[in-house]
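One protein chain omitted, others in place.
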Amino acid sequence: MIQFDGVTKRYVDGTVAVDDLTLQIPTGQITVLVGPSGCGKTTTLRMINRLIEPTSGTITIDGEDVRAQDPARLRRGIGYVIQHAGLFPHRTIVDNIATVPYLLGWDKKKARTTALELMERVGLDTKMARRYPYQLSGGQQQRVGVARALAADPPVMLMDEPFSAVDPIVRKSLQDEFIRLQSELRKTIAFVTHDIDEAVKLGHTVAVFKVGGVLAQHSTPDELLAAPADDFVREFLGGEKGLKRLRFNRDLDRQDEPGVEAAER
Amino acid sequence: MTLAAADGGEPLIRWDWIGDHTGQLADLTAHHLKLALLPILFGLVVAIPLGLLCARWRWLYPPTLGVANVLYGLPSLALFMLFIPYFGIGSGGRADFTIIVPLTLFSLSVLVPNVVDGLRSVPDPVRQAATAMGFGTLRRLIQVELPIAVPVVIAGARVAAVSSISLVSVGTLIGNGGLGQLFVDGYSRDFTTPIIVSCVLIIALALISDGVLVAAQRLLTPWARRGTR
Partner (left out) sequence: MNLADQIKDAWTWLTASAHWSGGDGIPHRLLEHLGYSALALVIAALIALPLGALVGHTGRGGFAVVTVANFARSIPTLGLLLLVVTVTSIGLTPVIIPLIALATPPILVNTYEGVRGVDPDIKDAARGMGMTGPGILLKAEVPVAMPLILLGLRTAAIQVVATATIAAYAGIGGLGRYIVDGLARKDYPSVVGGSVLVVLLAVIVQLAFVGIRRAVVSRGLRN
C-alpha cells in the first residue's frame, strides 16, 4: 500500500500544487487520480518515485518512507508510464523493454526473453522486436511503454495519462487490455487521467482533485456516481446529465466486460 | 587536351605536369589529410566531454559558447601565427602542430555547440522516462542522451572536417599548407596548373571525407528516421 500523510508540495515560485494530502493507494488495485488541468495529479504521482520531493508530509510504500531509499534504486522498483511513451529512439523495441532489467544487471538473454514475453502480454507481435520506435504507431508505442514499465515485475506502477495521446478507438482497446492484464498481474497502480469516463472504467477507487491540490472525494466509482461529495465533484462529473450518462455506461460495461468485476471477485 | 587558353596561349592546365609530379602530389595529399583530420579527431575527443560537462552544469555553457564564438571568428592565419613561437615554422615534425593546434581550436568552436545542441535535442519525455526508470545523471547522459545526440554531433563534424581541409591550405603562407604549398608555388611562377590541381584535390578530399562521415552516421544511427534528404 502507498500511503500519503499530510503531503504538501509548494513549488519555489509559491504555487501550491498539492495541499495537505492524505490518501491510501491499496495494494493490488488501481487507484485513479482525476481532476481538472493543473490540479496537481502529476505532482502527486511524481512524488511517489521521488521525481519531485514533497515540501512536507511523508509518503510510504508498504510502511517504508520513500525518502529513506536511494532514488535510483527506488525508481527501478517502480514502473512508470507517461503520455508520450518516452521510448528511447536509439534502442530497438526489445531493448527498450529490457531497459530496467539491464540496469538491474540481469543476464542479457534472460532480460530479452522476458521482454519478448511481455510483448505478447501487451498484445504486440514479437516480429516487431527488432524494430525501432519510429517504425511503430502511437498505440503500439504506448504498449511498449507499458511493457517496459512491467519488465522488472515491479509491485508498483505509476501511470500518467498513458492512453490520452491516442485516438478513441485505440484508447478503448488499450483500456480493455489493461483491465485484462491487471486482473492477471494485480499490481498496485496509481493512474492519472483527466478523463472521467476512463477513471470510472478503470478504477477500483477514484480520487477526485480540485485545483490547488485538494482531495475532494475518494471512493469507489459506484459510490462516486451515487453520491458526489459536493458541488465541485457533481460539476466535474458533468452535472445530472453527465451522471446519468456515466451510470448508464457503467451498467453497459458491467454487462459485457467482466474486467473490473473479475479482478474484484 | 587543354581546358582553355589563358592570355599568351599558355594553357590553363598542363596535363604532363601532373604525370611528372604524382609522387609529390601523393605526399602532399597524405600530409594534408594528416594536418586536417587530426584536429577533427582531437576536437571530438575534447568536445564530447566538454559538451557533457556543459549539459550537466548549465552555467558552464554561456561562457563556453562565448569562447567558441570568438574562436570561430579568428582568421585561421592569425591563429597559426600565434603558435609559431611554440612549435616553430616549416613542414613536418613538431612544426605540424603550428597548424594542428589552431585547427583543433577551430574544430572545437564548431563541435562544442553541436554536442550541446545534440544533448538538448533529446525529447523531454525520453529524459524523464530515463530518470524515472532509475538512471543516474551520468549514466543517463552517456547511455541515453549522448547516443541520441550523435546525428547532430556528426553534422557538426561534417562542417568542421570540410572547413578544416580547406583551411589547412592557408598554412602555406607560413610554409606548411599540405596541398596548399602548390598555390604559392604556382602563383609565384604565374603557372596555373599546380593551383588548379591542388584545388581539385582539396575539394575531392573534402567531399570524400564528408561522404565517409555520412556513411558513419548511417552505421551509427540505424534508429534515426530517414528524412527527405
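When the chains are written out, they are named A and B in that same order, and each has its own residue count from 1.
Just so it is clear, a residue touches a chain if its C-beta (ideal position, glycine included) is under 8 Å from a C-beta of that chain, and two chains touch if they have at least 3 such contacts.
It should be emphasised that the depicted structure is a prediction, and the values quoted were computed from it without experimental measurement.
Q: One chain isn't displayed here. Which of the visible ones does it touch?
A: Every shown chain touched by the left-out chain: B.
Q: Considering the complete complex, identify which of B:Q24, B:N69, B:S121 or B:T137 is in touch with the unshown chain.
A: B:N69
Q: For the chain left out of this view, which of B:I18, B:L77 or B:A216 touches it?
A: B:L77
Q: Can you say which of B:T64, B:T98 or B:T172 touches the chain missing from this structure?
A: Candidates B:T64, B:T98 or B:T172; residue touching the omitted chain: B:T172.
Q: Considering the whole complex, which of B:G118, B:P147 or B:G186 touches the chain not shown?
A: In the full complex, the listed residue that touches the missing chain is B:G186.
Q: When the complex is taken as a whole, what residues of subunit B touch the one chain not shown?
A: The list for subunit B reads 6, 12, 69-70, 72-79, 81-82, 85, 159, 162-163, 165-166, 169-170, 172-174, 180, 183-184, 186-187, 190-192, 195-196, 198-199, 202-203, 206-207, 210, 228-229.
Assume only the chains that are shown with their structure count from here on.
Q: Flag every residue of subunit B that touches subunit A in the complex, lowest number first.
A: 123, 125-126, 128-136, 144, 147-148, 150, 221-225
Q: Residues of subunit A touching subunit B in their complex?
A: Counting only subunit A, the residues touching subunit B are 49, 51, 71-76, 78, 80, 82-92, 99-100, 103, 132-134, 145, 148, 158.
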